[in-house]
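Everything on this sheet refers to the single structure shown next.
What you see is the complex with one protein chain gone and the rest in place.
Lettered A and B in written order, each chain numbered from 1.
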Amino acid sequence: MVGVRVLLVCLLAAAVAAAAAGARPNATPGVTANEIHLGSSVPLSGEAAIAGNVARGAEAYFKYVNARGGVNGRRIKFTYLDDGYDPGRAVNNTIRLVQQEQVFAMFSSLGTNNNLAVRKLLNDNKVPQLFVSSGATTFGRDYKKYPWTIGYIPPYSEEGAIFGRYIVKNIKKPKIAILYQDDDYGRDLVSGLRRGLGAKAKSIVARVGYDPTSSDVQPQVTQLKASKANVLMVFAFGKFSLQAFNAVSRLNWKPQIFVNDVSSASALMSIVPQKAANGAISIVFGKDPASSLWKSDKGIRLFQSILKQHGQDITSRDLKDGYFTAGMATAYTMVNTLKKAGRNPTRQSVMNAATHLNEKGNPFVLPGIVIHTTPKSRFPLTQVRLQRWQDNNWRPFGKLISARPR
Amino acid sequence: MAVAAFTWTEFAQQLAAGIREGAIYAGLALALVIIYRSTRVINFAQGELATFTTFIAWSLMNHGLSFWSAFPIVLAIAFTGGVAIERILIRPVENASVLTIVIITLGLALLLNGLMSIIWGGQNRQFHGPFSTRTIDVGGVPISVQDIGIVVTSLALVALLALFFRYTKLGLAMRAAAVNPASSRLVGVRVSWMLALGWGIAAVLGAVAGMMIAPVVFLDPNMMQTILLYAFAAAVLGGLDSPLGAVVGGILLGVTITLLGRYVEFIGSTLKLPAALLLILVLLLVRPGGLFGKVAVRRV
Partner (left out) sequence: MKLKLVLEILGFVALAVLVAVMPSFVSDFHSREFAIVGMYFIALLGLGVLTGYSGQISLGHGAFMAIGGYTTAILSVDGISGHPVRDIWTIPIAGVVAGLAGLLVGLPALRLSGLYLALITFGIAVSFPQLPKKFGGFLGGTSGQILNLVKAPFGLDLTPNDWMYYLTWGIALVLLAVAWWLLRGPTGRALQAIRDSEVAAASSGINLAFYKTLAFGISAFYAGVAGALYAMASAYVNPDTFPIILSIYLVVGLAVGGLGSLAGLIAGAALIYFLQNHADTVARWVNHLPAVDLNPKQPGISSAIFGAVLILVMLLLPTGAGGLLRKVFRPLTTRLYTRS
């Protein structure tokens, strides 16, 4: 009895859906005469909540652009939902945004696993997955299988390779110890380092991973010090990076430290024991709002004024938070992409625009960086500089280096 | 890839780190046990309370107070907060099911965590503890003064509490109220205030633990979450109604887990928590009340 009822309901629903589809044959979801609707899923609660600020930075930038007339006369509506860094919720949010909110495209969702979780369903439904907030190489590399996906920041494995090549060129008898977060993020960095070291990969004398459920990494650093290494790679995240510097200082160890970009914000580096931090090397591609280097920079001034005017619940701390800047940089590229997508953007046209970028002058990344993509090379940000921490500041040195996967 | 081979120096350092970790677990576990003994409740909010009070300390120091000036203020606030929570949240439902009370403490944990993010933000902060960050030489092994300070302070606190419970009238009243509330009332003990007192003391213990560990692991709203898990394990290991068990359990757990994580490659960092669980489970099967706990014998 129930079965017949179900069948009748289904037939009714199908009929209604068919009628609805017939009424608007070619309407692009998420685009109306005055609006383009973008969606994102980021952590706003839980352990990774601070990373969610990328969405808040992007939101402020879109409001700024809207105040200036929008893109080709359309306002950008940006809806972002909290997934607490849980892929199940990220999937739910993405389906809600695509099916219920009918967004035009997904933009800058955060987290490697969260983006992996939704990649297939977005690609199967031909919804653009733009400028993913993750450095996993797969988002730029596997475009043949997933043509609707594109990343943004330099892949972690390339970062590791750059460190490796630097060590080979500049450190005489390196004995390398690695502290890494034991997940894809950390392992990507390690494998990149290996690649960059090439024949010298055997100078890695110790490698200790830590689980993100750890409370402190002092035991791991103690173990690494016992290997008598003279180089320490800190491929960690957030507080673990801080704890590593703490431990190095307390153990009276003085290796050459390399710290990966994600953990290298000035706000973090300035609160660790400076005797351990001085001399540390990292890479950089964005402008760090907490660094005195960019205090009078036009781009950072713009960043801060946009946050103050268009951001919600912005504190003075937020004005120096690199996550907001990263979000704004990505949003800047998004707006350019939308402009390139034409007067009447479609999902296909925005994908074309995203894979034919040649953006110069993004005010939130290092001067000289060109954000460049082709359909076969989907890594927008591939130029970085090396920088050294000295006297409470990051000082870039050398030229722009390529972080494009070979 | 090679992992550093065994050296006595490193072993001593790992041992010291383990003892220090264990001292922190002991502090929180003791707080858990005190609450359990008096109100038969597992306080899932213990960790967040500790972090919250540490943030208050941070705020005070940010406004110019030195650590030692802020310290008594924070303890007073913690004590008042603990008592208030017992009066406002636990007392109204003290006759409800265990589950209901557990949910309330869980709700409190979520609320406090959210409030910390709202008030102070999620960024990691430096916390200047009372101990110097120097390293001294102990028999040829470099040990940090901070680690020694944490262990000594924890043990001193435990000793103070032991003295309080054993030799003061108030401590005796609290113990009586926990063991036999009905009879205690008959002799004039204000049982319900003893329970609140228990929560107040536990909050103070948590505050101290928080202020000691924050300089090492850096302060952020989620600082105590993993530590609380180990504290639960330590409390269960020692026996939920034994304060001595909490302390012994804490230190034992800290040392065992640190050494296992370092020297047993299979466990490494990933399986430390499961290893702790397994150890405790095995122990409980042999001694269902934990190391020092008592299991109620049901007489028919």
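Rule of thumb we're sticking to: contacts are C-beta pairs under 8 Å (C-beta built on N, C-alpha and C of every residue); 3 or more make two chains touch, one makes a residue touch a chain.
Nothing here was measured: the structure is a model prediction, and the numbers come from that model.
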Query: Looking at the whole complex, which of B:Ala76, B:Ile136 or B:Leu281 touches the chain that is not displayed?
result: B:Leu281
Task: From the listed residues B:Leu108, B:Val189, B:Met224 or B:Leu291, report the one that touches the chain absent from this view.
output: B:Leu108
Field: Hidden-chain contact residue, picked from the options A:Pro29, A:Gly70 or A:Pro87
entry: A:Pro87
Query: Tell me, which residues in chain A touch the chain that this view leaves out?
result: 2, 5-6, 9-14, 44-46, 49-50, 52-53, 55-56, 80, 82, 84-89, 91-93, 95-96, 99-100, 112-113, 116-118, 120-121, 124, 182-184, 211, 213, 312-313
Statement: chain B positions in touch with the non-displayed chain are 36, 40, 42, 89, 92-93, 96-100, 102-104, 106-118, 121-122, 221, 229, 232-233, 235-236, 240, 270-271, 273-274, 276-277, 280-281, 284-285, 288, 290, 298, 300
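Assume only the chains that are shown with their structure count from here on.
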- request: Please report how many Å separate the Cα centroid of chain A from that of chain B, as a whole number.
  value: 37
- prompt: Across the complex, what residues on chain A touch chain B?
  reply: 45, 47, 49-50, 182, 204-211, 213-216, 218-220, 222-227, 238-239, 242-243, 246, 249-252, 267-268, 271, 273, 315, 317-318, 321
Query: In the complex formed with chain A, which residues of chain B make contact?
result: 1-4, 7, 9-10, 13-14, 17-18, 21, 114, 117, 121-126, 133, 135, 142, 144, 146, 216-218, 220, 222, 226-227, 230, 258, 261-262, 268-270, 272-273
